[in-house]
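What follows is a short report on a single structure.
Of the protein chains in this complex, all but one are displayed in their positions.
Think of it as A, B, C, D, E, F, G, H, I, J and K in the order they're written, each chain with its own count starting at 1.
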Amino acid sequence: MRILILNGPNLNLLGKREPEIYGAEGFENFLESLRSKSSCAITYFQSNVEGELINALQDAEGRFEGIVFNAGGYTHTSVAIGDAIAAIDVPVIEVHISNVYAREPYRHESKMAKSCVGVISGFGLTSYELAISFFETW
Amino acid sequence: MRILILNGPNLNLLGKREPEIYGAEGFENFLESLRSKSSCAITYFQSNVEGELINALQDAEGRFEGIVFNAGGYTHTSVAIGDAIAAIDVPVIEVHISNVYAREPYRHESKMAKSCVGVISGFGLTSYELAISFFETW
Amino acid sequence: MRILILNGPNLNLLGKREPEIYGAEGFENFLESLRSKSSCAITYFQSNVEGELINALQDAEGRFEGIVFNAGGYTHTSVAIGDAIAAIDVPVIEVHISNVYAREPYRHESKMAKSCVGVISGFGLTSYELAISFFETW
Amino acid sequence: MRILILNGPNLNLLGKREPEIYGAEGFENFLESLRSKSSCAITYFQSNVEGELINALQDAEGRFEGIVFNAGGYTHTSVAIGDAIAAIDVPVIEVHISNVYAREPYRHESKMAKSCVGVISGFGLTSYELAISFFETW
Amino acid sequence: MRILILNGPNLNLLGKREPEIYGAEGFENFLESLRSKSSCAITYFQSNVEGELINALQDAEGRFEGIVFNAGGYTHTSVAIGDAIAAIDVPVIEVHISNVYAREPYRHESKMAKSCVGVISGFGLTSYELAISFFETW
Amino acid sequence: MRILILNGPNLNLLGKREPEIYGAEGFENFLESLRSKSSCAITYFQSNVEGELINALQDAEGRFEGIVFNAGGYTHTSVAIGDAIAAIDVPVIEVHISNVYAREPYRHESKMAKSCVGVISGFGLTSYELAISFFETW
Amino acid sequence: MRILILNGPNLNLLGKREPEIYGAEGFENFLESLRSKSSCAITYFQSNVEGELINALQDAEGRFEGIVFNAGGYTHTSVAIGDAIAAIDVPVIEVHISNVYAREPYRHESKMAKSCVGVISGFGLTSYELAISFFETW
Amino acid sequence: MRILILNGPNLNLLGKREPEIYGAEGFENFLESLRSKSSCAITYFQSNVEGELINALQDAEGRFEGIVFNAGGYTHTSVAIGDAIAAIDVPVIEVHISNVYAREPYRHESKMAKSCVGVISGFGLTSYELAISFFETW
Amino acid sequence: MRILILNGPNLNLLGKREPEIYGAEGFENFLESLRSKSSCAITYFQSNVEGELINALQDAEGRFEGIVFNAGGYTHTSVAIGDAIAAIDVPVIEVHISNVYAREPYRHESKMAKSCVGVISGFGLTSYELAISFFETW
Amino acid sequence: MRILILNGPNLNLLGKREPEIYGAEGFENFLESLRSKSSCAITYFQSNVEGELINALQDAEGRFEGIVFNAGGYTHTSVAIGDAIAAIDVPVIEVHISNVYAREPYRHESKMAKSCVGVISGFGLTSYELAISFFETW
Amino acid sequence: MRILILNGPNLNLLGKREPEIYGAEGFENFLESLRSKSSCAITYFQSNVEGELINALQDAEGRFEGIVFNAGGYTHTSVAIGDAIAAIDVPVIEVHISNVYAREPYRHESKMAKSCVGVISGFGLTSYELAISFFETW
Partner (left out) sequence: MRILILNGPNLNLLGKREPEIYGAEGFENFLESLRSKSSCAITYFQSNVEGELINALQDAEGRFEGIVFNAGGYTHTSVAIGDAIAAIDVPVIEVHISNVYAREPYRHESKMAKSCVGVISGFGLTSYELAISFFETW
């Protein structure tokens, strides 16, 4: 099973950025341990550019069976990303490292959740792991 | 590890109620297979009464290491349940069978999420399973 | 034809509570005269507990052909009761003794109306009678 | 007892217009059967013009003991119709064929309900019949 | 003078729950010292179930001259409790241990305050004491 | 100076309709005394039909130097009447018999005021008189 | 192909009313040149009365293949006109002379657009021409 | 008849401040001509201080038969001024020089209008004159 | 213990102003009986001027151990008073004579409550007495 | 005449993406037939990146006489695109394939429409054609 | 160049009030060092009274070339102060010591900013200095 992990803006700073919210582990380390544990072929892409994330979603068609997507700050503002998810056939799971419902009200709204399979929020990097384990058993 | 699965109003109808939204499997069947797969000791309680769910949360202190809670329709209206979760030390995960963000707007709001560890929504009965697997690896 | 009349919180006070709004007749008296006039078998249940009303709705399946439901103050707040009505196959009619649209704005909204056959509001105890006469001719 | 049935905009299309919402029976047929069943003298008036409906309400004074009024789309927007109902002494019942609470949110609000005796919504053409039976027993 | 102290959801946890908000004293201790100081006969009832609180309010008629009511989380959501207070003749004072106006915005609104004599909020357990001293001098 | 007094829906009922709000004097009587006092040539037109009021506004061009307009319930809802006032060159004064700001909130908003010279509200029938006296001294 | 051009309130003033917004050309002139250019049989009707516009929509059934409708100020307020468009089978295009989105916020909302084929706004009288050219090529 | 004209903040700048909105005439000049025309004894007081305006309202009791009050910017924000008007027995008329409904939305709301006899807005300094002529004929 | 009672706008009219809301007793009388009952040294200051109330709050530092503050209409609008309370170290209790939650919605909000110890509302002049008794036992 | 057709996010998927909303024809095909019919020189650019669309708008100055712009999901969220349109002298027409007013409420608002000549929405790919025919006759 | 520094409510407490927000330096000290550095003649005035601040603004005409104004809590509520700034010809700069956009939402809105030259917020006492340096180079 081929999985794309897609990370949006500022998630390249993981481990360095606000560790009290996002934890101290870098994403590269985590990815390595994730790959060693999982039977899936995991591809990783990160971009700060909204349109490049849309490109990545569109390009996933036929190349992946599932997408685990943390759209960061674009989650709450991007109609265009929501449209892209609705436009493709690959199932997408929205994930968040922090519990977005325990933060500012504008982080409670998602412009993309309704086009996703589901949402996993608040479990640190394990949020990604739970999403992948769902794809594995689907 | 001792886990309490707590189900709120109308979830006793699972398998019978609106199967296009909630699926055709009854909760008893699912619970059985869950127990056979998991290393946790899983206790199950369901009630349609808001106050009995609060009682169950309060009684969990010292008896469980984690609670997987689908509060059904009370998720969106009950300040009292949210207060109960904040008042106890046992960690709670909010789960939903359907993707609540793809349904009516009043189901997008949760009065309890901010006091939970996190939220898992939209994966059918697997939502419960993912929550338990998080507790197992915590 | 078997009909369940279901009354929510404070409707046990009828005849005593704010007679300028709800009238001076007790519900027991009214029920007697209703039964004598109607060809339906009428069962009556009242509770102040939201969850017991949900239990009553769920238990109605297979035992009644129609439910006449005055949910009182829960009408305007209970997503869980609305969900219960949507979950069962017995048709439900929402009734109110007073004209809720001539009262406080928060009484204009109903969380259950969309899952009911229809709404009858403002005709005193006759609201129940009209609902039953609809079931009789359905 | 003299009753005026007053129908607002587009209700002259009944039986032709969106039958999945409004049913397949024309109003003329229904009126005939209604008259044969009822002991009331029933007068019928329909207009697409808001001001003519106001004229009809004002002219009812002294000529009718009750009005059954389906104001169609004007229900949700016309302060002037609400004022006319408040200005006359003839009691008015607001009726709707479809369950307006199960439709778009802007159909949930009524500018006239607070000046009516009550509201009956969602019982097809039987809504009119229930309203008349209330007047008969008043 | 007979007084009922009525406590809503989670107030049975007092002394254990979030002591930085609610203080470290249990309610039983406090009640004892309150009784020793006051000339009133004080009865105490606590429940997590909304409908049981409504039952208690209804049963107070003729048995108490005043009610001191901390409805906890139901304060902000329960139309049914507000209706019960309006339906009975016993005067009710709404009390809160914490200053609800210094907490989340949804705790600023009360669905019951308008039917109470008044509101006392923010004085710790002394809020109850002040309410009783008002009844004593009324 | 030629003045048009334009009255909207339900103002033909003046003297009969809700005298505690609108007073007990009919408009015909008032008009007579107004004409006897004023140096203006006063024409009077009333209609319950929104479009006929728009017709009257359009026809005023070149025939009147001023319009005193009580649009009744259309004041608060009619963009089309506001557009008509903006489209003509004859100055219009909005008048109300009752103090609309002391009534329901939806009567506080005017869709036409911004295109009028000004607003006079709350002086009974004298509101019309003050408007005419403004035109006389303009 | 038979086309009905339907114009709502104040559009009879075109060429005279606020030329900086609506242009200096009268509608009669424009209609003439439109007819000379188009292969369609174009019928024209204007009314300031909301109900007469509804009448015209209902009467179009079987007599026209398309309607080009500028409802003026009723666009933003009339649920009844929106209902009439939904009730008939003739396709309707909503047109505006000015760019309504560059004007007051209350002109941005249309109560009828959702029941139309589409909307053309801001091209002066050419808006009508574009609508007709769409019908010609449909 | 003794009348108090009360002017709020910035109205001492009349004739100097934004003449395109407020006109070029100073208030002193106007007052002189007003006194010469009117049979009333007119007292004038202006202050930029909210509390001094409240003092003036309270002191008017027994000294004036009517108050003409332009509260300027306090009109839209001062609950305390509205309370003062409600607290005294002298009738108050709210006046504005400019048409406040043709200006910013926050100027459309008045915190004092509901406690006044009525409102006169948009007639330049003549607004004061109309208010006085109402008191003269009351 | 030195206590400052601070009264805001229109509270100097107590006993004269709207007695059905505020009672018939003047504040001077009440103050006398309060002083005779209390062990505190009670200083009283009233002003209609928002800024003088702020001055009084600032001057209280070091001169009083507690402030009982009825800010009247400024309660609901004054950020500056709220800031003053937050800026000083003397504890402040917000009191109201009437039950503000049973009055207009704009009286339900307080701009100062969050910086006070607590709120006592609805007990007539006894509200002040309860506040002082709290300071005595603090 | 030189025209730029500018397409925003996900419009590169046309023909593949949700054909029930956007139709089954690819944009390349359509473009070919458009060019063959039109006397204009038509340049086409598509990007999923908001900033590249802004670049394209800025670069159009002096190179095109008109822009036909379907900004897709950015229509409803991008202040920056709206600013770019306001900043350039080339006239822009906003087009949509689907009738955005018949879809989700957040698609009814446009952040760019007020700076465009006008809007054409709902005519499938013909929306582009109508826009170009407007430029041709301008 | 003559500059007026105008400080609103509670700013006389600077150095004493909430030093974690407003810093520990008193305004007198700061003023001294400011005067020694600047080529401008700097006058300072502080008041807690809204109307006195308006007086000061009005009196500045002809006496100052610029005003640096920290209106404190009145910034967010005072239409009257905003009107005074609009009424005078002396340019005003709004300054804040703390970053108001990082504080409560009601501090994000300014009723005066639109009539000022600009806003400087968040630089401690240096905010005043930056404002003066702008006037020096204007």
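Everything below uses one rule, namely that contacts are C-beta pairs under 8 Å (C-beta built on N, C-alpha and C of every residue); 3 or more make two chains touch, one makes a residue touch a chain.
Small disclaimer: the values here were computed from a predicted structure and weren't measured.
Undergrad: Identify the residue among K:35, K:63 or K:108 that touches the chain left out of the display.
TA: Checking each option in K:35, K:63 or K:108, the one touching the absent chain turns out to be K:108.
Undergrad: For the chain that's not shown, point to the residue among J:46, J:77, J:110 or J:127 touching it.
TA: J:77
Undergrad: In the full complex, which of J:6, J:34 or J:49 touches the chain missing from this view?
TA: Of all options in J:6, J:34 or J:49, contact with the hidden chain holds for J:49.
Undergrad: Touching residues of subunit K against the unshown chain: what are they?
TA: 99, 101-102, 108-110, 113-123, 126-127, 130, 133-134, 137
Undergrad: Over the whole complex, note the residues of subunit A touching the chain we left out.
TA: 8-10, 12-13, 16-18, 47-52, 72-74, 76-77, 106-107
Undergrad: Which subunit J residues touch the hidden chain?
TA: Residues in contact with the chain left out: 49-52, 54-55, 58, 77-84, 86-88.
Please note the rule applied: only the chains that are shown with their structure count from here on.
Undergrad: Can you tell me the least number of steps between subunit C and subunit K, where a step is a move to a chain it touches?
TA: 3
Undergrad: How many Å are there between the centre of subunit F and the centre of subunit I, using C-alpha atoms for each centre?
TA: 46
Undergrad: Take the average of all CA coordinates in subunit B, do the same for subunit H, and state the distance between these two points in whole angstrom.
TA: Roughly 62 Å separates the two chain centres.
Undergrad: Identify all positions of subunit H at which a residue touches two or more other chains, and write them in rising order.
TA: Residues 49-52, 77.
Undergrad: Going by the touch rule stated at the top, which chains touch which?
TA: Taking the chains two at a time, the touching pairs are A-B, A-J, B-C, B-E, C-D, C-E, D-F, D-G, E-I, F-G, F-H, G-J, H-I, H-K, I-K.
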